[in-house]
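Have a look at the structure that comes next, please.
Removed: one protein chain of the complex. Kept in place: all other protein chains.
Coming up: chain A.
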Amino acid sequence: MNVPEFSSAPEKYPARYGPRANRNQERCFQIAQSFFKNGVARTKARYERWKELEERLQDPALQPKREELYMQLRMSESKYLRFLRTKESLSNYTPIKTIGKGYAGEVKLVRRKQDGRVYALKRLVKTEMMSHEQLARVRAERDALAEADSDWVVKLYTTFQDNMSLYLLMEYLPGGDLMALLIKYQIFSEDVTRFYAAEMVLAIEAIHRLGFIHRDIKPDNILIDRHGHIKLANFGLSKGFRGDRSNGRYKENQRPGPSDNQKRNSVNIDEISLTVSNRPQINIWRHCRKVLAYSTVGTPDYVAPELFTGRGYSFEIDWWSLGTILYECLVGWPPFASEAAYDTYTKIINWRESFIFPDDVQLHPNSIGLVKSLVCDQETRLGRHGADEIKAHPFFAGVDFGTLRHVRAPFQPGLTSDVDTSYFPVEDLPQTEEFSPPAAAAGHLANGATDDPLKPDMSLPLIDYTFRRFEKSFM
């Protein structure tokens, strides 16, 4: 035969196409990949729900309810498929109040028009996170929350985006956060501290088991549910290891340390000397603390030294943060508190010298012992072999970790309605009816993304941002 059977394959030459086509190529590549990945995951989950029902129905006592239970499952599968098809947009929600503000975004209490339910909706403005690192944060938060299905992690229902913003729709935790509690009570008794400490141990253990390092454990990221139990939020800095802990040591230095210029300004480690007898100063500190929490810089108070030194870090950095929070609960401020963030950095790096318990605070040796075994070198830090070694510390003697989430919490929010925001500093936050307008005008967002086909491109980390959780409440 003189004609070849098939047209010959030319040499691949992607550069013949323009930048837009090449950008679309990357996105197409990823979307196709995740389409199958998500499809398989959903199929598997659906199948497991069915199997689970079949297993339940092995129980002869349930036979009379067989039809009904099947009907229920079918209805909930239908609702989930409808949820997947629903175009999410801000207009599906009525804003009620701004309840939080922080890195690159704000959190509003909203009511979903369709079902009247109340949620917390976090918005991240795209223009405020144009750098790759910031986009990676948004991605990390979505991935961690989407993957986590734990009582200890704030539940993420769905994520969506429009040209301006990314949105995370979460369950509303009406008890506020641990920072607000600390502002209100200033210090906790050792018993109260023990409760929150024990719950934090379980919460951190849970996310580590899921393969995530949180890296940003601090009081304002510890939320309180309607019964007074805690949940972790704000996974923007988290690192996922997909359960592979063996090579989960990160060498990169993610957080900027103080610049040389800043270092020169921070010779005096004990600039502010806070003591319990010094209440007004505590409150000044707390005020700064709140302001810092709302700024984009964030506070370094709870960050482990290995994050700055670039020596590499792993899961144990979250245990350091736990130690600093316990210190704050017991003493009234975190161990490296300073007026300026760079002083805090310096104190953390020099923790061997700067970490001290004030003389005038009376604490049980077990409390001091636990904090000291967490706020210490990563090689000797308690928890590096797993959470059990922390649970076994004498400080926790008598704590039943198995039933903790079901015991009465020391502080239980008294709520008057489903939109009660009395545990949030709503008066300190700018209250706008709609989400406050982002810094830059929409015109700057020619490359803004929507999930709409044929709409302009979106940045790669945001591809497949949309997430929809199958909910028991569909039942």
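Brief remarks on what is shown
What we mean here is this: a residue touches a chain if its C-beta (ideal position, glycine included) is under 8 Å from a C-beta of that chain, and two chains touch if they have at least 3 such contacts; residues count from 1.
Criterion: contacts and distances are computed from a predicted model.
Looking at the choices "E2 ubiquitin-conjugating enzyme", "Geranylgeranyl transferase type-2 subunit alpha", "Mob1/phocein" or "Non-structural maintenance of chromosomes element 1 homolog", the name in the UniProt record of the chain not drawn here is "Mob1/phocein".
Touching residues on chain A toward the chain that is not drawn are 3-10, 12-14, 16-22, 24-25, 27-29, 31-33, 35-37, 39-40, 43-44, 46-47, 49-51, 53-54, 57, 66-67, 70-71, 73-75, 77-79, 81-87, 114-115, 451-454, 456-457, 474.
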